[in-house]
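Note that one protein chain of the assembly has been removed; the remaining protein chains are unaltered in position.
And now, subunit A:
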Amino acid sequence: MTAEDVIRTTGLTKRYGRVTAVDGVDLRVPAGARFGLLGPNGSGKTTLVRMLLGLVHPTSGSVELLGHAMPRHAATVLPRVGALVENPAAWPHLSGRTNLRLLDAAGRGGRRRDRRARVEVALARVGLGGVDRRPVRAYSLGMRQRLGIAAALLRGPELLLLDEPTNGLDPRGIGEMRDLLVALNEGGTTVVLSSHLLTEVEALCTRVGVMDAGRLVLTEDLDALRVPTGRVLLRTPDPAAVVGLLDGQVVERSGNVLVVREDDPAALNTRLVSAGIDVTELAPQRRTLEQVVLGLTGSGSDRVDGRAR
């Protein structure tokens, strides 16, 4: 597994004066993963992403990207990486198409011969294929976001590092972006994204890392996180009969919906049916990613109320 890690950091730390933005992070992202980086504002996600890309130099610790040390080998590694760092940016007085062509011409590795074609492919992938010559200044937030992702896709990267990729997109756009990222991932691209939208990460990612106050407090497969809670959600037209039958196991009752303490949903179902009770819905309760993350993290740095963290 270690040989296939596309991201490997060791004891990665960044201090700004007395503030420790990133604190001893050992992050591993295996090739082919869809990895979600979560955590409240100010938990160090962005600083971590910037260190991965060589924009910010670590105080201590090391970064390996696609098997090469960063930032020393930035020139060889970064052409294989596509990135969206915080907000998308563009030269506002130029059109999206011109922006991408200039950006492609600026960096190394972009062959001139197929530049136009590559720009068109990237624009089409993010749904901007028919965009006109309007300057980016006149673009909506969602269009800028799509353009930023198109820029990240220009070189057909092996690793996509996306910070809040669905920012500014409407629900349809979010869905399109999710489909795009899944398609890219199935084509072999490792996708790492950070987001505040936990449901988005839950829908897209296979593995998550949770940051809090500069530390990576958890790295786990999503499936493992969402283990059953040992409770079963039950909907029935006859809740009183259920309470009578399962005396003591019912922990919550709200109208026709009951929460029952029970590890084996199938056994519960058999028991209810054999007692002649109608069951309209029965499902094991799972922890949501939101519960996991909120349980692990303190309030973000944007909340300042003197509460102990």
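Methods note: contacts are C-beta pairs under 8 Å (C-beta built on N, C-alpha and C of every residue); 3 or more make two chains touch, one makes a residue touch a chain; residues count from 1.
By definition in this document, contacts and distances are computed from a predicted model.
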{"item": "Name of the absent chain as recorded in UniProt (options \"Acyl-CoA dehydrogenase\", \"ABC transporter permease subunit\", \"Fe-S cluster assembly ATPase SufC\" or \"aminomethyltransferase\")", "value": "\"ABC transporter permease subunit\""}
{"item": "Residue in contact with the excluded chain [from A:A151, A:L181, A:C205 or A:V292]", "value": "A:A151"}
{"item": "Among A:R72, A:H93, A:R116 or A:R303, the residue in touch with the chain that has been omitted", "value": "A:H93"}
{"item": "From A:A33, A:L78 or A:V131, residue that would touch the chain that is not displayed", "value": "A:L78"}
{"item": "Of A:G36, A:G54 or A:G214, the residue in touch with the unshown chain", "value": "A:G54"}
{"item": "Touching residues on subunit A - with respect to the absent chain", "value": "50, 53-57, 74-75, 78-79, 81, 83, 85-94, 102-103, 105-108, 151"}
